Every structure is written in C-alpha cells, then in structure tokens.
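Missing here is one protein chain; the remaining ones are kept as they sit in the complex.
Note that the chains take the letters A, B and C in the order they are written out, and that residue 1 is the start of every chain.
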Amino acid sequence: MRELTYLDALNEALREEMERDENVFLIGEDIGSFGGVFGVEKGLWEKFGEKRVRQTPISEDAIVGTAVGAAMTGLRPVAEIMYIDFITCCMDQVVNQAAKLRYMSGGNLKMPLVIRAQGGSGTAEAAQHSQSLEAWFVHTPGLKVVMPATVYDAKGLLKTAIRDDNPVIFLEHRLLYNMKDNVPEGEWTVPFGKAEVKQEGKDITIVATSLMIHKALEAAKELAGNISIEVIDPKTLVPLDIDTILESVKKTSRLLVVHEAPTIAGVGAEIVRQVVEKAFDYLDGAPRVLGGKSIPMPFAPTLEKACTPQKEDIIKFVKEMV
Amino acid sequence: MRELTYLDALNEALREEMERDENVFLIGEDIGSFGGVFGVEKGLWEKFGEKRVRQTPISEDAIVGTAVGAAMTGLRPVAEIMYIDFITCCMDQVVNQAAKLRYMSGGNLKMPLVIRAQGGSGTAEAAQHSQSLEAWFVHTPGLKVVMPATVYDAKGLLKTAIRDDNPVIFLEHRLLYNMKDNVPEGEWTVPFGKAEVKQEGKDITIVATSLMIHKALEAAKELAGNISIEVIDPKTLVPLDIDTILESVKKTSRLLVVHEAPTIAGVGAEIVRQVVEKAFDYLDGAPRVLGGKSIPMPFAPTLEKACTPQKEDIIKFVKEMV
Amino acid sequence: MNRKKSIELLDLMYRIRFFEERTMKLFREGLIVGALHHYIGEEAIAVGACATAEEDDYVVSTHRGHGHCIAKGADLKRMMAELMGRETGYSKARGGSMHIFSIEEGLLGGNGIVGGGLPIALGSALSGQYRDSGQVTLCFFAEGAAARGTFHESLNLASLWKLPVVYICENNLWAATTYINYSLPIENIGDRASAYGIPGKVIDGNDVEKVYDTVDEAVKRARAGKGPTLIECKSFRHHPHCMVIPDTRPQDEVMEWKKKDPIPRFEKRLLGKKVITKTEMEKIRGKVNNMLDEAEEFGRKSSVPGVETVAEGLWA
Partner (left out) sequence: MNRKKSIELLDLMYRIRFFEERTMKLFREGLIVGALHHYIGEEAIAVGACATAEEDDYVVSTHRGHGHCIAKGADLKRMMAELMGRETGYSKARGGSMHIFSIEEGLLGGNGIVGGGLPIALGSALSGQYRDSGQVTLCFFAEGAAARGTFHESLNLASLWKLPVVYICENNLWAATTYINYSLPIENIGDRASAYGIPGKVIDGNDVEKVYDTVDEAVKRARAGKGPTLIECKSFRHHPHCMVIPDTRPQDEVMEWKKKDPIPRFEKRLLGKKVITKTEMEKIRGKVNNMLDEAEEFGRKSSVPGVETVAEGLWA
C-alpha cells in the first residue's frame, strides 16, 4: 500500500493504459508539457511524446470529433474536456455522433472512446464553471456514465473505461483531486455496473455520487449511534447497479439520494423512479432526493454553498425521513 | 370557431405577436420566402420583410447567440432550431448563456427569448432527427420549457412564451403539425404553469406530454367503462403545475407518466419524484413511467415504433397498474 | 486517364444516377420512407474524388451520401436494403439513407447533422497518420455546412497537425431552400483555405476528370504528409432538397444546370475521344440497370428486422 491522490490515480491509470496499448492516446487542451490545468496528465507528454499526448487549440467540437473518428477506425482516444460545462460546445459530437454511431451502423463499428471532464462547484468559479451534467448523459442512449468518488475507483474505473468498447463519459470532481488514500501497488480495475456499500446501516439508505459520498459518510458518522445509515456509491450511472440499491432499500425501507446536480430532473429522480417501481411495498416512507438548487451556480461562496447539498442538509433530511 | 391546424396556430401566434410588438423578430434556417421547412413561418417573410424574418446560414450557435444578444438589448427574438436534435450544435448558447446570463448579471438584464424547435419520432428519420430532449432543459436552471399538445395550446402558449421575459424552450411535435381543431377567433393566451385535466377519471392518473396526450386519450377511450382514467397535460414542464397532478393522484391513488423521451432520467422520473415526495401516503401502488426505450431511434418504422410508447403500451401499463 | 479508368468512372456515375432514380421510384411506391436526399447532378464529384482513393482510405459522407458510398465501392444491394429498412442493409435498418456505414470498405457513414462529419474526419485522418499507414480521408460536405463552426475548427486543426485529409466541398448553390448568397459573403469557399494556410482549389464539379485530377493531387499531398487541401466543386442538384420539400429554385437556373449534366458531358467526351462506343455505353447502362433490378429485388425479398432485435447493435 502507498498513498496516492485522486489526481495521481488518474495519472497512473492513463500512464498504465498507454503503456499497455499503443492505440490509447490523449487529446485535449493544455495537456502537453503543462500536463493539464489540473495536472492529470503530468509527465505523460514527456514520456509518450506529442503523438500520443495531443494538445489542441480551444476547439471542443474538434477534440471530440477527432476522438470519435479515431475510435471508429481503431484507436482508443481519451479526450479531456477541461470543465464539463464546456461539453456544451460539442454536444453534437457527444450525443449525435459518439453515442449513436455504433447503433446507427448496425453494430458495424466500435466506439472505444473516453471523454473525461471534471465538474462540480466549490471553487467560486460561478455558473459557467460549476455544473454537474451527468443526468444529460444518463438520459442519452449509447453512453456509459462514470463518477469515481475515491482514489481507488478513480484509477480502477478509468482503466475499465479505457478498455471498454463503448463511449464513456468519465466525470471527475475537482474538489477530489487532492484527496489522498492508501491504495495497493500494481494494477487493478473496477468493474462498471457494480455499486459499493460504503457503509452498512439499517435505518435508511443513502445513495450518493462523487463528492457527495464523502458528505454522506460524514453525515452518517455524525448520526452514528442514533441513526444507522447505509451509504451506497453506484460508481457508474450507466450501467446502474440497481440491484444493490434495491437490496439495501428492502432492508432499510428508506431511500435518500444525494447529488450535487440540481434535484429537478436529476439522476436522483431516476433512482427514485426505479426504486419505487421495483420496491414500492418495501418503502416505509417517501424516498427523497437532496440535490442542488435549480439556480445557476452563484459566484459568492456563501450563495454557492447554499445551492449545493452540505453535510448539514443531509442530516436534516435524514432526521426528517427516519 | 373555425378549424385550424397546429401549424396554422403557430403561424398565427407569430403573426399576431409580430404585429403587436415590433421588437419581436424571427431567426432561423429556411424561414424566409419558403416559410420554414414545415411551413410554420409561411407568409411572414412576405408580410414583415427581411428585417424581421431573418433567414440564416446553417449556424446554430450564431442563431441562438444572435437571439441571446438581441434579447439582452431590448428585442424579443423567436429563434427556430429546425430539429431539436440540432440544438446540440449550440448548447453553450442555450445553457451557459441564455439560461444563466440574467442570474449571473444579478438581474441586471432580461432575456425575453423563445427557442422553438420540433422533435419526436415517427417519420423514419433515424436517431439524429428523432429525439425528445426536454429533460435536459428541465434540468437546466433558468429555462422555461413548454410542450403544446393541441392547436389551442400551440397558439396560446407560443404567445405567452413570446411575452415572457425569460428564455423559453418551446417544443413542438412534427406529427402534430397537421392536426386540426376548432378554435376561437381572435386572440387568446394560455398561461404557463397551469396543467389541464383533459379527461376526468378516478382509477388512475396519466400525465402525458405532447403527442402522448393523444395516445393517452385514445387509451382512455378504449378502456372507458372498465377503467376510468384521468388524463392530465402539464403543458409547461418549467414551471410545472405539480398541484393539479397531486390533486388528481390523491383522488386516483395511481400515477402513470407517459412521454416519448427515454424513460431513463426523463421528465417522468422527475414527476414521479415529486409525487412520491408529496403524496406518498395517497399512493396505492408504485407510480410508473412509460417512456421511450434507451436506444438511439432506429430508422426502420417497425423498430421505431417499438422504441416509442404506443396506445397498446399505455393500455398494458394501465391494466398492470390498476 | 486510361481507358479502363474512364469506363470505370462512367460506370460508377451510371450506378449513382440509376440508383437514385430507383430510390425515387421506390419512395413513391412507399417502399422507402424517411428522409431521402438525391445526388443526381453531382455524380462527377463523388466518382472523380473516390477514384483517387485506395480501398483502405476513408470517406466521411453527408446526408446526401449515396453517391459517396457507391463511388467508394459499396454494394448496391446492401445499400438498397438499408434504404428499404431491411435487416440485410448495411446498417441493419438502424441507420437508413443518411447512415450507411461500412468500416471495412472505409465508409464512415453519412451524417444527419450538417457539418457533423467534418470533425469526425479529423479522427480518421489522425488514425491513418498515427499508424503511418498512408490512409487518407476524403471528407465530403456541402456549401451549407461551410457556415458551421465545425468547418473552422476542423480545417484549423487539420492544418496544424498536417492531417491526411482532403476536404471536398460540394457547392450545389442551395442548402435546402436557402440560396448561397444567404450563407456565404464571398465568392468561393475554396478561397477560405488561406485562413488555414492550406491549398485551396475552386473547380468545375461537373467535370469528372477535373475532379479526379484535383483530388488526386491533394490525396498525394496528404499521403506525403503535407497536410490537407480544400477543394470546392461547383455543381448543382437536379432535384429538390429531398423528397418531401418542393423545388423552390428558379426553373431556368435548374434548366441551365441540367444542360451541364456531368454524365452526358463525360459520355460525349469519351465518345469524342473514341474511348467508348455508343453500344458499349448501352451495354454498361444495361448492366447497371440489371444490378439495380437485383438490388431492388434483394431489398424486397429481405426481411424487415424483428422487433425483438431492436437493442442489437447498441453496446459493443
């Protein structure tokens, strides 16, 4: 075991996959000698050279388009969109091309493509740099959607994503980049579609994504002794391991979903939909979603905080629900 | 009363609003002398001239950007995106600009902007011309989202949209364009945030949007005598008239939401979320969503049909639920 | 151009023309549905351009893509079956007219999104460059697409990276019902090449040999690692935008362009140069017609895909 940051873990995953398979290459802005604005690609340009670490102009459509065309023709691109907010500049390539071409070709082609981006709020960068857009991609047939919450998962899921023959939207959270954890040496992968019970409990199930896993765990810790909370990280939203969630809800009879994206029409609503459909009779009370407010993320840190679920909000919800 | 098509109704709304307010102008592709590829703008170029009916190149970012900049500075643009699928080519302008600028400006500016588009499937145009993307916009703070299902509402809601000082995503369904109905002479508007009970019933509530209202009404007709179905058209998804839905569910104890967009992370899930949160104790069974399959829309008409809710599917669901 | 090549090109032009005419007939009969954009009048571009390509070169096509597929060597049967919504079609009836893919034959698909193919062509070009395989990408798009941002991002990046791609702009003057003076503030799209520091050509797109020669030079340049070229081919479509939109173009404009029809023009040249005789020409036409009878028959006899297969082909 050794200590790694989430950032290191991503970096290691990229390095190992590039070593393993020479068809893997990186494309994105500022990923060359600087190693990415957050440092995810640190050292890779030096190691693999310009052929495989391709720094682009500010041309998101071209970045994802290049990745799509390359993936169709035998390469395995990992594209970086610097902030998930900027994926709005290339949604056609993501949604109409990457997601659909394999099916539209009758399975004639493969699309082994990863689009990495980081998102979320918490750095006072305001509405155009603070979004969590996973619900859009979950709603779009043909995309897999991944949200690693831990150092271990960051590495293991990214490796799985790169080896997948389908387009994967890989969503990091920039507040997690410096999070450290002890993880094994050597290589590991984390499977898609397998949720993890982060903490067992019996009074209520909390399903949380990305950064919110950590807030949920803090809340669970604070309530420990009074309320026993089961915390589940789905890790991948497509495919979604609904079975693990259902199993938990059948035990606890209560469900709270926590995510940073706005509550309205977010992924939480989808999880609630599936749970009520499949475990209605097990529920002792209404499942709820604690998500962000439906407000463009304000700049001022106090307002920003007020728009995003905090540990205190989770505790409040749990107390109301149990 | 006189007979109008949905298309005529839209056309009339545009004409009347342009007559009423000279700041209203239209912008989009093929909307000049041809009057729009579906004919919504028929005759308007002749009547109002090139200044107010602005035919553009194929430049969706420029179309919506022009509308955003014009709306900020005193005009009232109505932009047409020919197929909602093409809004992927200008999501930044829609989501990061139109939706957010007013809030980001601290309320310093107004954004009286309508983006019209038509969507849905049923014409064998395949995956890039058959989407229903309303969930994305409902999930995006700052946008109003409107889906007229009738001739009357098409006109009345479009007029309301044009008079609204906020950005409105106005989603038509091309299979409705030729639908005829008897509607009054003269002008009317239809308010946002006011659902309509299209048919009263007591056994189950169906909330359906756009074209699906008509399928739901057909299903209700077919089941009449056996199962009494209440059919509700929310008309606007933002703002959503959840009260009317709740009232109905409290009466029927059962909820089915029907929409054409994929079930997964669709608007149906959101309606279910709100209903279980606010009326859990009134429910006699799990609320469900009948939406499209999570598959890029196939070209072949049989497959296309299999991906989209049909009257028979609604009947099947209702029978399972009641 | 030698005799064999010339005849091959003529043959391919017939195939496209007759294929399109056949699809019109089948559309009217209700056997083809959906969006159908015909290439009639523009055959010289696809045929001249694709004739310069090797089998493993890539073609990125458009909504008006039948011509590109046929010129690149696609099987008429499987194309027709696709348009007719049969499971034997290239895309198993998932794609239809605008989405005929055949990765093995280098066909990277049409595209329902105008300008949507331009960024994809960057990727296939990069792929060839990456493997050092010499593969070139021919990227077709039309003058309407030249107004999209993707045109700019693509040509800029292709030039920066010296990607082996040839941009072939099919300027048929109209984008749906929009005349070019509503979309282009300058004379020639080809002149935009200078904004990217690449060669730009503006040529008669109804002259198949001219297209061949110009694209050939660009392909050689691309293969030699010297980067992209932008080639604007002036042409015209004889029919309305698609089957469900009436013609809005001045009839005399249409008539003028029909006089410049690339097929009779090429026939005349070949007859004049005695490369071919009228009888030989008739024979080729007959053969192509037979091929289309077979293609139609193949489509008619093929099954529509079963509803139970609907999810097949989604995930790899």
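Here is the rule we use: contacts are C-beta pairs under 8 Å (C-beta built on N, C-alpha and C of every residue); 3 or more make two chains touch, one makes a residue touch a chain.
A quick note: this is a predicted structure, and the numbers were derived from the prediction, not measured.
The chain omitted from view is touched by exactly one of A:129, A:173 or A:214, namely A:129. From the set B:104, B:124, B:212 or B:255, the residue in touch with the chain omitted from the display is B:104, counting the whole complex.
Touching the chain that is not shown, out of C:191, C:217, C:247 or C:267: C:191 (per the contact rule at the top). Only one of the listed residues, A:7, A:67 or A:89, touches the absent chain: A:89.
Touching the missing chain, out of B:61, B:153 or B:304, is residue B:61. Counting the whole complex, the residues of chain C in touch with the unshown chain are 147-153, 156-157, 159-160, 182-186, 191-192, 194-198. Interface residues of chain B with the unshown chain, by the touch rule above, are 25, 51, 54, 56-57, 59, 61-62, 64-75, 77, 92-93, 96-97, 101-112, 141-142, 164-166. Listed here are the chain A residues that touch the chain not shown: 29-30, 32-34, 37, 55-61, 85-86, 88-89, 123-129, 293, 295-296, 298-303, 306-307.
Please note the rule applied: only the chains that are shown with their structure count from here on.
Along chain C, residues 91, 93-95, 99, 111-113, 116, 149, 314 each make contact with two or more other chains. Among all residues of chain B, those that touch two or more other chains are 85-86, 88-89, 126-128, 293, 295-296, 298-299.
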